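Note that one protein chain is taken out, while the other chains of the complex remain in position.
This part shows chain A:
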Amino acid sequence: MDSMSTSSTSDLSRRKRKKKSPPSPPPSLQKWRSEKQQQIYSTKLVNALRELRITQPSPNPRNGRAVREVADRALAVAARGKTLWSRAILSKAVKLKFRKHKRQRITNPALTSTVTATGSIRSKNKRGAATVMRIKAKGLPAVQRKVKVLSRLVPGCRKQTLPVVLEETTDYIAAMEMQIRAMTALLSAVTSPTEHEEGQTHVLGVW
């Protein structure tokens, strides 16, 4: 963890001096792939699931969705509020009225952390206009269409500019991959002991 933070600080200072963007995999992806992060998430997930009340009778489609929401919310918390998608998930959950206020306030830090050398992206943080259209280089309608679709898939990115959507997507994908790993591990941890128990209760005739 220390080495990660030092490298990112030295990256920043390098950026300020030489105006170069680091070629190594972004620290956000490294974070989602670490064992530690998965541990943290798994713990959050298990704790949240314990508080969930599953409505009978099962199988009930609402239960699956409830678990999904719990998992997503835990994932968003694990992101520590640094990305748009995580904040979108959390604000959806809480349904705050001043959600818009939050989004306007926070988009700057999000862009500063992801922006590379130029700094010109900061001024580009004007929401409202579908700035995705204005990128001359990628003016191909095919690309535009796909970025639009993509922006709808990633939470909180519907009205974002092209680079923001791409940036959010990379983080979102890495996070979801970790979520799947954690849930799969949880499932196998919960499944095998359960079978043991079921066997025993059958034998004892308690059930």
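Convention: a residue touches a chain if its C-beta (ideal position, glycine included) is under 8 Å from a C-beta of that chain, and two chains touch if they have at least 3 such contacts; residues count from 1.
The definition used in the following text is that contacts and distances are computed from a predicted model.
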Q) UniProt name of the unshown chain, from "BHLH domain-containing protein", "glyoxylate reductase (NADP(+))", "Glycerol-3-phosphate acyltransferase 4 isoform X3" or "Cytosolic 5'-nucleotidase 1A"? A) "BHLH domain-containing protein"
(Q) I need the residue numbers on chain A that touch the omitted chain, in ascending order. (A) 15, 19-21, 25-26, 29, 39, 42-43, 46-47, 49-50, 52, 54, 56, 58-60, 63-68, 71-72, 116-118, 120-121, 123-124, 131, 134-138, 140, 142-143, 146-147, 149-150, 153-154, 161-163, 166-167, 169-170, 172-174, 176-177, 179-180, 183-187, 189-191, 193-194, 197-198
